[in-house]
Each structure stands twice: as C-alpha cells, then as structure tokens.
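The complex appears here without one of its protein chains, the remainder shown in place.
Going by the order they are written in, the chains are A and B; count residues from 1 in each one.
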Amino acid sequence: MKIGIIRFPGSNCEVDVWEALRFLGREPELLWHQDRLRQAYDLIVLPGGFSYGDYLRTGAIARFSPVMEDVIRFAREGGLVLGICNGFQILTECGLLPGALLRNASLHFRCAPQWLRVERADLPFTNLYDPGELIQIPVNHGEGNYVIDEAGLAALESNRQIVFRYASAAGEINEAGNPNGSLANIAGIVSKEGNILGMMPHPERVVEKITGGIDGQPLFLSLVKTWERRIRYGT
Amino acid sequence: MEPKFWREMGLTDDEFVRVTALMGREPNELEVAIFGVMWSEHCSYKTSKPVLRRFPTEGPHILQGPGENAGIVDIGDQQAVVFKMESHNHPSAIEPYQGAATGVGGILRDIFAMGARPVAILDSLRFGSLEEENTRHLVRGVVGGIGGYGNSMGIPTVGGETYFHHSYGGNPLVNAMAVGLLEHRHIAKGVATGVGNPVMVVGARTGRDGIHGATFASVELSSESEEKRSAVQVGDPFMEKLLLEACLELIQNGWIIGIQDMGAAGLTSSACEMASRGDSGVEMELALVPRREKGMTPYEIMLSESQERMLIVPKAGFEPDVARVFEKWGLEAVVVGRVTADGIMRLRENGRIVAEIPAKALTDEAPMYDRPTREPAYVQQLKAVELRDFQPDRSEREILLTLLAQPNLADKEWIYRQYDHQVGTNTLVVPGSDAAVLRIRGTKKALALATDCNARFVYLDPYQGGMMAVVEAAQNVVCAGAKPLAITDCLNFGNPEKPEIFWQFEQACAGVSEACRILETPVTGGNVSLYNENEGQAIFPTPAIGMVGLIEDTAYITPNRFTAEGQILLLLGELEGSLAGSEYLAAIHGVEAGALPTLELPHIKRRLEFLLEIIHRGWVKAAHDISEGGLAVALAEMGVKAGIGVHLDFTQKDLHRIRCLFGERLGRILFTAAEENKAELVRLAGEAGVELHHLGQTGGTSLSIAFPEGPNWTVAVEECAKARKDTLPRALNQ
Partner (left out) sequence: MLKANVTVTLKKSILDPQGSAVEKSLRSMGYPVEEVRIGKFMEVRLAEESRENAKEIISEICHKLLANPVIETYGFTIEE
C-alpha cells in the first residue's frame, strides 16, 4: 500500500502519522510540499500542525503549495485523502470539503481526550467501526469550530457526509460534549463521493495503548482493509 | 568620553577604568556599549558567579556541565538528554503573551543549538494573588504565549508548576525548561575555531527589537518600565520551526564547527562567546548582516535581540551547502565574517573598523563582585513564631475542601489544556501528575521530568528551602519510577545589592548544592534572574529546580493515583508533618511562619532508593509524595484522579490530628501495594533502615481516617474533586 504524507513548512504531526502507520505495519512516505506526486498513491494524508504558521488563516497558504495541485487532482479522480486537524483546514480552504473552521468558541486552544460518535461506518475510512460506536480520540486545536450555511448543512445531512460528531461521555450529541462550538457537533466530514475525509481529532495519537488508547487504530486499519480488498478483487 | 555615556550603557566608573586598561586605550562608544551589555549581570553573572562555582557539576554521566548553551547527560546506548531552564520574567511582566512566547523560543534554541531535537517543554510559573485583575491578565497572557509558541513548534508542553503569592504581584516568574534528545556523535557546541572558517548569520532578519534586553533584565521593575516596551520582542514560532529543522539537518550532515543562539545581547554575545570558547578571534562586516529595517547603525545591529536567529561557524567550503539547506526551508544564511587567530572581535562597517575588542575581555575578564550579605531580621522572628497558638476555626473536613480550592493546590487543567502535551506521541504521563514521562522511541527507556520549588520554605529558611526544592523534584521523579540524573536551575531573586537578598541567594544556593551532592544529581546549567522586585519589594526567593530522571523500562512507570480497590496504603517516612510554612497555616490562618523541620538528606536518599527498588520489583501500584497541604491533600489527589476512596486506621497511634492531616515535611511518600507483598515490604524496609508505616486500604468512595478518639474524619472523593476543579476557571474565564 502506497501512502504519502505531505509535509508542509510548519507541519508538526507528519512524523506522528508516519510512526502510527509504521506501528500498524505500513511503510508510508513523507513528501515535501514542493515535490510533485510522481507515482500512484493509495492514500494521501494531510497531517496536523501549523502549516505556514497558520498565518492569515489556518490552512490558507498551504493550499498553494506545488504538491497540492497534484493532491487536488488525485482527490477529484477518486483517490483517498485523509486530512487531520490542519489537514482538514487545508481541505476546506481548497474547496475539496465544504464549510470552514473558525476559532474555538472558548477562544482557547484545547488539547484533551474527546468522545466521538461514529455516524458513518460504511466508508473506506471507517468500515472497522460500528455504526453509532462511541470512540475516544483527542482533539488538539485552537480553530476547530466548524461552520457552514444552512443549505450547506442540509446538504451534509441529506448526503450523509457527517462522519464523526463530538459527543458527551454518555454518547449524547449536546453542548456539553462539544469542545469548540462546532455546528451540529461536527468533528469530521467526508466528500459526497466518500473519498476525502477531514477531521479535527487526531487518530494517530491513539494507536498504541501506552500513549493513551487505541481507538484510532480502526481508522487506519479500515483504509488498509479497503486497499487489500481492492487488490484482491480489483474493485 | 562623558561619564554619563558609560553609565547609561550600564558600566560603573570603576568598570570603565577596567575596560580602558584591558583595551590599552580609551574605547569608542560602540565598544563601551558592547562592554556594557556583556558585563551586565544577565550576561556576565558578575554577582552570582562566586556562589554558582560551589555547585557540584560533575558526575560519570555528565557529558556537558554549565558554560554551554545547555547541559548534556548520558542515558546509555550512545544517546543523551540535553536540558536547560531559563527565565523570561521581566519581558513577561510587560507583555505577557510575547514575553512568555519568546522565553519558550529562546530556551528551545539553546537545546537545538547543542544538536538535539527538543522533545518537551515544562514551565515553572509564579504569579501574584489570583484575586487581582492584573494577575489574571498576566496568567491568561503567559499561558497563551507558552501554548502559542510550543504548540506551533510541535513540541509538547508536558508539565511544570504554577503558584500564586502576592510577592510576585507585578513581577511574575516565567521559567521555561526545554528537554532534547540526541546521539552522542551529533553533539554541537558554541565554539568558533579554525582560522578562515566562515561565520554565518542564519534565520530571521535583524531588526530594532529588543535592543538592550539584557540590561533591561538587570534592573528592577517600576512604572517607568512600561515605557521601555521597545525591549520586548515578538516571537515567530513558524520561523523557529524552520530554523530548528534546518539547523538539525546541518549538524547531522557534519558541516558545523560551532553554533549558538543569538539570545540576550544578540550578535554581540554569540560572536564573542564563541570566539572566547574557541580561543579565537572573529571578524565581521556588519553591512552583510541581513536587516529588516533601513538605516540601522552598528550599535543597533550588534545589540538587536530579534528572535529566531543563530550564529554558525561551518567548515570552510561548505557555505553553499549550508545556504542550500536553509533555502530549502525558506531561510537566509549569509556569511558575515571569518574566524581569526588574534583573539579579537573586530567589527567593520563597509570596510571601516568600528570596534576591536579582545573577545576574552568581554567574557573571562568581566568583573566579579563579592557582595556583602546579612541575614534579614525576619528570619529569626518568623522562626520564633509559636505555632501551637493557632487553633482551627472550622472542621477538618472543611479545612481540606478549603485547601483543595486554594489556587496553589487547585486543578491546573485550565492551564495545561491549552498546551499540546501529546504531539510527538511520546508522552506517557500527561500533565497533572508528579512528573511528566516521555518514552524514548526505539528503546524500553523513558524520561521523567519535573520542576519544583516551594518558595515559602525558601523564604522562611533559604538553606533548607534550597535543599527542599531539589528533594521535592527528586521525589516526584522517583514516584514516577525514575532514577534522578541531574538538575538545571533557574535562580529567581530580588536585588542582590541588598545584603539581605544576597544572603538569601547564597544560602539557597548552598542548600541546592548540598542536596545535589548527596542525591548525586549534579547541576548542568541554568540561569540566574536577579532584580525581581516591584516598587522596592522583593519576590519570595525562588530557586526553581528542573530535574531529569531515567526510567530504565517503561514497565516501571508508576501512576500517582489509586489503581484499584483493596490495595494496602503505606507511608515512607514520618506520620506527622509540621505546620511551619504550610499551606494550611497560610490558607486557614493567613500566617507564613515557623521553623522548618530539619531535613536529613541521607535518610531521604535511602527512602528514595528503597522506593525505586520496590518499584523495580513490581510491588508499587501507585506512588505520590506528600507536599503542600499534607497527607489529607495527597490522599485526595490520589483518590480524585481514580474515583477511588481509602480508609486509614490510626486508632493505635497517638497523633496530633492537624499535624497529621495537614502538616508538611519533605521526604514522605505514599504508595499502594498488594496485601500479599506486605510482609516482604516490611522486611525489606527494615533491612534498608527506612521508616515504613502501614496506613490502611483503598476502597469505597470517600477518604476516611479513624482516630483513637473523637469522630472519624470522612470526606467524599466526589466532593474533593468538585472543590479543586473550579478555582482557576472561575477566576480566569471572566
């Protein structure tokens, strides 16, 4: 499985994603933002961090990196793209995913374990979770407050594009479980076609028990399973 | 030259005479300015050096002691840990966000200048009373600044401590500690050697910011300081992240002779210190230094404290390679001069010589002062205060809930949730514990990191208080399962020209030295911050200690909360503490006084060794030291985090209830174990000659103690959790 992790100036979770995938038995590759995608990839990851210092707006400048031209094409052709935290912000900035991410309603950066409810378990990213499963994946951001206009939200709902919602420990989708003020407790969304996932929480931080949990494992392993099937059945 | 000029540049008349003698001629204005800044307390340590020389600094595992950008300690397998703590107090008082942010930036540069990748940040913070709006403003700004810089750099902020006391009102302490890891073969140093090797300025451009920051750090704060805002720099963590990656790439490629951060006194200090350490000279053309602003004078270029810059000396011929790496990261790297043989720092502006100073005159020849000392009158007065006279005005249950809600003991979640403490995915024990723990990838090992200083103890008895700061840090590290390796220190004191303040400094340092000698944790470096006063009032003497310990196997990592019901609770050390200098006395009676119990370091050392031994045997399920608030608070902390209660049986013991519940004394550690190991534990403790008490058993949902007479003491764990939760959010979310 060919996995490319894009490293922008200011990215700082690219190595964590790389280590997480290696822990799960994969050999991912780090790609420099000024390079081009020279081969066929099975998955591209846009990692967390502060690309270009998050100056101007989070993710705003990274989208103009040379490699992003290729990533956008790859995504439009149906390639699997996973954007985590800053990667999600970049995906909304370049229009691959709808909506935008604003400053947390508390105005404070927040690093904490977070409960999520899995809304879609039928995607290449989530097929090893159960529908409605409650999982714990940490958030770590200052600007994760998801917004979109009414029509946009209606479209997300009717197309079943909402993949993860912030939840309370009891699994309720309410204000108490919402760490940043996101509309409809949205923590992660997928493109209409189901191949581009953007999420604020960091699954790469919870693949090893020793660092606090393994609820992020199924996400990466779902992608591996999808790829294996594709190889085996050519679908 | 007018005396007014050299005095404005921070030189005394005697120092000016010394400069003239060293130069063999009258210096020009630029030269005087350079001497002024290099001989400031901040750069020269002219007051503190005679005291600091008494620190134990050597040990078989110490690869680099004081005198470099940071200390280095061997951890085996050709790996080493690099760490240092530094203050950014005065800039944070004036502009808390940027002051704290650039403090973090500066200490990180010290770490990667040694060739190490920074892996963790800790912060030791002191603020005035939380009741005051100005304190809240400072807390919000400082916490925001630390998070803003560290989070963006992708280096986890894993721990530290925060205390509030009115003596820090207007003069907060912001001490940042950074820790890095490296391979022995990549150790870099701040030296300039090899005649003809180029000298390069890399990173950010030079602007007019922060001119005279070093001198600024060496004066007391007053309302006038508000006007001196030009001395505050603005941090750019994005730039620093790029600088970090580029510098490490250079060092790992082996192209570097020397590298140093341009911190206080910027280009001046980095150039002359590197030359001095290398027994070389250095010649620079200032017109070549990349600038952010037009029309900068040699004085401004030499003294600018613009952030995110480094001075490097690569091997001759590698200039294009260096430039290429920096270009890849979008940074500038410009040759501004050469290493010379004559030991002179020679500066030119468009070819014309503007300054010529022997490098060693600026460093080794700086004056040293033996300041007079005098024991302050308060010391004996406060020791003599009779503590028996204080009778509690509320129930023991209410006392505990009051203590847990004190800003010093309350939950610090409001602070550490704003820090990314997990990036790097190596953090095994997150903030809120005794010590932070980070694994070392590719090995079974982990590091335990802690910062500590109970400044109230240091105020009451500087010598013992200094010892206690080290002991407390050691206890925290051992409770996590680590063997203490070494310390860094950040010595924050008032104006040393006052004999009473210098006495505090000397005594506290002597205590730190003694504890480090006995515990075999040498001092590898650190920082001295004097003149911490506001409107003439000195802060509590605060020698903050940052300790690094090594956990040989991650299996030894020990939590500081109860892990299950039905385990036995044991205490290493004395059953009763003292009320002297206790949080109880301060919070309930508003008194800070008393004679501290004498600390027996050899006893404590034996206890710590015993604890580590039984941790290695796998017998310890949880361990937590008893510190501020005494036994009751320690029990609450162990219980709250686990949601498990504990019952203690003191019916067979004759104890003073208040001293037992709330008394404080260093060297006391609570731990839990399985019932089946009890006999063996007792036997081993007897052999080791350590005091061990079986206190009770974990279980239920409340903390309770049965005393020989009077009512049992009972508090629900849930109530304790609630008491410690709201203090900070309530004060700071307004």
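Basically, contacts are C-beta pairs under 8 Å (C-beta built on N, C-alpha and C of every residue); 3 or more make two chains touch, one makes a residue touch a chain.
Predicted model, so just to flag it, every value in this text is computed and none were measured.
Seen in the complete assembly, the chain not on display touches A.
Looking at A:Leu24, A:Ala100 or A:Leu221, the residue that reaches the missing chain in the full complex is A:Ala100.
Residue in contact with the omitted chain (choice from A:Arg22, A:Arg36 or A:Arg57): A:Arg57. The omitted chain makes contact with just one of the residues A:Glu29, A:Asp149 or A:Glu175: A:Asp149. Although one chain is not shown, part of chain A still touches it, namely residues 56-57, 60-61, 64, 92-93, 98-100, 102-107, 145, 147-149, 181.
As a convention for this text, only the chains that are shown with their structure count from here on.
Here the spacing of chain A and chain B, counted between their Cα centres, is 37 Å.
Within the complex, the chain A residues that touch chain B are 9-13, 15-16, 19-20, 49-50, 52-55, 108-112, 138, 140, 142, 202, 204-205, 208, 210-212.
The touching residues of chain B, counted against chain A in their complex, run 147-148, 151-154, 236-239, 241-242, 329-330, 416-428, 430, 439, 441, 554.
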